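Here the structure is laid out as structure tokens; the discussion comes afterwards.
Complex shown without one protein chain; remaining protein chains in place.
Which chain is which? They are A, B and C, in the order written, and residues in each are numbered from 1.
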Amino acid sequence: MDAVVVEDVYKRYPKYKRYGPGTALGRAHWVMATLYRLKGRGYVEALKGVSFKVSEGEIFCIIGPNGAGKTTLMKCIGVMLIPDKGYIEVVGIDVVKNPLRAKKKITVVGSGYWAGFDWSLTLVENLILFGLMYGYSMSEARSKAKEILDVVGLSEKANDRPSKLSSGERQRLSLARGFIAETPVFLIDEPTVGLDPEGAKQVRGYIKSEFKKQGYTLIFTTHFMYEAEYLADRIAIMDRGKIIEIGSPEELKLKFIRGKVIDIKALNVYKNVLEKLRSLDVINIDYFYRFGGAEVNLKILTKKPYEILEEAIDIILSHRGSLIYADVREPTLEDVYRIIFR
Amino acid sequence: MLSDIVVVENLSKRYRKEKSREYITALKSVSFKVKRGEIFAIMGPNGAGKTTMLKILSCVIRPDSGDAWVYGYHIIRDRAKAKSASNLIIGGSWIGLHYAYTVRRNLIFFGKLFGLPDNVIGERIKEAIELLDLKDIIDKEAIFLSTGERHRAILAKMLLIRTPVLFLDEPTRSLDPVLANKVRFLLSNLISKEYGITVVMTSHQAVEVETIADRVALLNKGRIIACDTPENLRRRINKLEKLVVRIKGNLRIKPQDVEAEDVKYSEDSIEIICRDSESVIPKLLSLAKANGARVVGIQVERPSLEDVFKELVGGSHGINE
Amino acid sequence: MGLMSNLRVAYYLVRREFKIWTYYRVNFILDIIEVLIDLVVMAIIALASRDVVAPKLSVYGGDYLSYVVLGLICNRILSMAVNAPYSSIGRAFWQRRIELFLSSPLNPVFLVSALSLGSIVRESIMAILYLVAALALGLRVSSLGLTSILAMLLGFTACLGLGLMSASLFYLLEAKAGSDPLRWIINISSRLFSGLYYPLEVLPFWCRYLALLTPHTYVFDAVRRLLLNGTSEPILVVHYILLADPVLIDLFCLLAYSLISVLLGYFMTKSGFKIALKDARLSWWS
Partner (left out) sequence: MVLGYEFKKGGCRVILNIAIETLRSRIFKEYFWGVSLTMSIVDTIVGILAYYYVALFVQNAMERYVSAYGVSYAEYLLIGLMAGVIATFLQYSLYEGISLGYWASETDLYITSPIGLKGMLIGHMMFIALWESVILATYALAALMLGIPLHLENLPQIVLAILVASLPMIGIGLVSASDFTLFNAKRGSMTGKVFSILQRIFGGYYFPVGILPQQLHIVSYLLPHTYFYEAVRIAAFKGVWITQKPELLYPLTIQGIILLLLGVLLMKKAIDKAEETGDLSRWT
């Protein structure tokens, strides 16, 4: 059974431009925006025909560069935005026709400053308010809120305001807000942005175990590729309003890379060496100088790792450089991503 | 010439809780030095005091006790000079953009804040547009930018204002991998190497720190528990590393030749167990060269830097509590 | 969503408003005093000129103090109903907590009303304080008519309809800062032309046509006539046209006004929300 169905969704926004010098009435945005709309131009195409299905209990991840339309898509599924064209269904409910019923089945968790808190209520009050909105009674909401705060480890800050929290704690709070309503479908925008590795690990662990156990469906976006790889059953890669690839992490890797990555750390490597390395049969080379140029970190992506490594060692050594570290490793999803959006 | 660009001595800071008399300690007698031209990373769990450290160094708050010098200027006695020698960029937030201004206008404003002449501002903005790919957002008002675009606009400030010291608070937060990579590239190859600017940054990503940072300070509960290069930090924890080397030609290695613990041979490769692969590999290479053999493949299994940090943080945890 | 759970949310939002209001105690007290000052200033001027202007106010019982103070109390409630929806939507937007509500399964019309309920309750308390202060300053009411309460209620409904309309203009016209045109016009004409501070005779006669625009005019007229022992001399243009008891005409006008404005307000809010959702005009999340 499909928890979320997205079929051929289109969405465009009117483009705001500099409207030239102002009038006595100021720039009067709405007038200009309406004019633009009437003229039928000046649109930004955010989604251009997106379709996919997410089955029940699946963890689905959307990745893509900034501005690819991830957030717009999430907002459309979360009924915070109505698509221009297309059909979205959540647990069998058409979100455009029955927005309120659909909203009861979805929890949307934003990230960062748009996380959707009431900034003048304390943590526990925020959660209670959210619980009430999903139809809990007061006492239910209260006990639930305390319980969830314990789970995310914020119980000693229960009576602080969200503005007093650090960014990581804020992220945990927005997750807590997500868990309180216990809806079958979750939409999370960047679940671990701004968290330290330990905190991120906790959140990831929690998502991995809890969501699978409860059978929740999760759609999330992220910029951390290892996170996508670790959590997601399937990944959709978006670019400029379209989904260009869907598949499990392994499938994606197989599809885009038949090669390996060589990590090299070397001393005394200068421009001419880099030029020579580039002329080899490689897909991509990233280099990062350290210690003011004394040392360089190289990441070489290639289909013939062993030949290239051999040649690279030769080149570096023959130019009076010295190699202190080298590792041939399997590509990660991040490498895949960088290949696609190079 | 001044060699220690940022000097921090015994800094302590605590905050008062709202509507109570209790205090929270943010920093406890922290000391470190940042050398000229370094990229210095401050790492640590959330709430360890990283941001407080940067706040003190950029003169936003004053420490309770202790001293700090930025580019030789004391942060309390020579505030204005210390400020004029440093440039602060706060990642992923609204702070620092005029919302009704276009990005270009915002950048001009940044320049004017530091008293740059107009022609310099213009040139550097052109450069920033090129390097950070700002072409599509440069004439948008800041309020219409999405999170990633806003972040890019703020990062342009680091290319615009080239003071001797650059403070960065999580520069690659909420950026997609391609852009994050570009930022790291700019930091290591342009800002640090070309411009010779000293960078002090906070970060959560061990990979990032390992690739670009020259030295790392590990902060936990307001104390520095380690401050060294990533390589040395890795050496501190005694975990064995495993190298699998493929060699063309004939080469017999004894463990003592390369300071390894153990060497095993299999069909087409040599397995070396050692404490520090980075000292083994050069020796291995010179050994191979001397014997006329060629190394064609090296694979290393070693703990990730993240594990190293965890070990170090966890270790001190045990000592303190 | 059941009615009960909706009410619980509304209750919680009101509680929130109060918590914020009283969070800084000194500010809270100063706020109240500041609000009362308007009344006190007008009362002092009225007291000083009470005897001289009495003949000009014969329609409303002749006491300027009672006249102006009663007007201010009514105005407090009415203008709150006009302003509260827009300003609460605006505050929720600018304080970036609008996402919280957008993502929740709440009916948009209920949402706007629930958000403004906090300020409505708060202003009602202020109105009661006004009444107490007014009685202390020398407000004398000749009769306690239930009809006057009816007039107030009708006026309140009409104003709330206007308020809903202006709140929907927040996102329909993207009038996000300052004020929206509708609320602005209502506020202007209620201050100038509705006879809040002075009887309409002071103004040129054509202003009385403008006075018909706002429900405030009818409420002030009806309440003052009912409570201050007024005569049934015609004042407003409608009184001249319809030739019946002025109070009755006022009530009738208010009824019609409130029916139209509440219906319009409901539909504008509901459909406006849909349009706002189409262009993401209310959301910060990007």
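Keep in mind that, in the parts below, a residue touches a chain if its C-beta (ideal position, glycine included) is under 8 Å from a C-beta of that chain, and two chains touch if they have at least 3 such contacts.
No experiment lies behind these values; they were computed from the predicted model shown.
Asks: Taking the entire complex into account, which one of C:Lys19, C:Arg122 or C:Arg191 touches the absent chain?
Replies: Only one of C:Lys19, C:Arg122 or C:Arg191 touches the chain omitted from view, namely C:Arg191.
Asks: Which of these touches the unseen chain: C:Ala48, C:Ile125 or C:Ile149?
Replies: C:Ala48
Asks: Could you tell which one of A:Ser163, A:Ser248, A:Asn272 or A:Ser318 touches the chain left off the display?
Replies: Reading the full complex, the residue touching the unseen chain is A:Ser163.
Asks: Touch as defined at the start, partner being the missing chain; which of B:Ser58, B:Ser188, B:Asn220 or B:Gln299 qualifies?
Replies: B:Ser58
Asks: What residues on chain B make contact with the chain left out of this view?
Replies: Interface residues of chain B facing the absent chain: 15, 51, 55, 58-62, 80-81, 83-88, 90, 93-96, 98-101, 108-110, 112-116, 141, 143, 161-164, 169, 194-197.
Asks: For chain C, which residues touch the unseen chain?
Replies: 24, 26-27, 30-31, 33-34, 37, 40-41, 44-53, 56, 64, 175-179, 181, 184, 187-188, 191-192, 196-199, 202-203
Keep in mind that, in the parts below, only the chains that are shown with their structure count from here on.
Asks: Average the C-alpha coordinates of each chain, average all protein C-alpha coordinates together, and give the chain whose average is closest to the overall one.
Replies: Central chain: A.
Asks: Could you please state the distance in Å, as a whole number, between where the Cα atoms of chain A are centred and where those of chain C are centred?
Replies: Those two chain centres are 46 Å apart.
Asks: Based only on mean CA positions, could you tell me how far chain B sits from chain C in angstrom?
Replies: Roughly 58 Å separates the two chain centres.
Asks: Using the touch rule from the top of the page, what residues of chain C touch 2 or more other chains?
Replies: 286
Asks: Check each residue of chain A and list the ones that touch at least two other chains.
Replies: Correct list: 71, 113.
Asks: Please name which positions on chain C make contact with chain A in the complex.
Replies: 1-2, 5, 8-9, 12-13, 16, 19-20, 23, 95-97, 99-107, 172-175, 274, 277-280, 283-286
Asks: Where on chain B does chain A make contact in their complex?
Replies: Against chain A, the touching part of chain B is residues 18, 37-39, 44-48, 51, 92-94, 102, 139-141, 144, 146-149, 152, 170, 173-181, 184-185, 188-189, 192-193, 196, 204-206, 210-214, 246, 248, 277-279, 281-282, 285, 289, 294-300, 306, 309-310.
Asks: Provide the residue numbers of chain A that touch chain C in the complex, in ascending order.
Replies: Listed in rising order, the residues of chain A that touch chain C are 13-14, 29-30, 33, 71, 75, 78-82, 84, 100-101, 103-104, 106-108, 110, 113-121, 125, 128-130, 132-138, 189.
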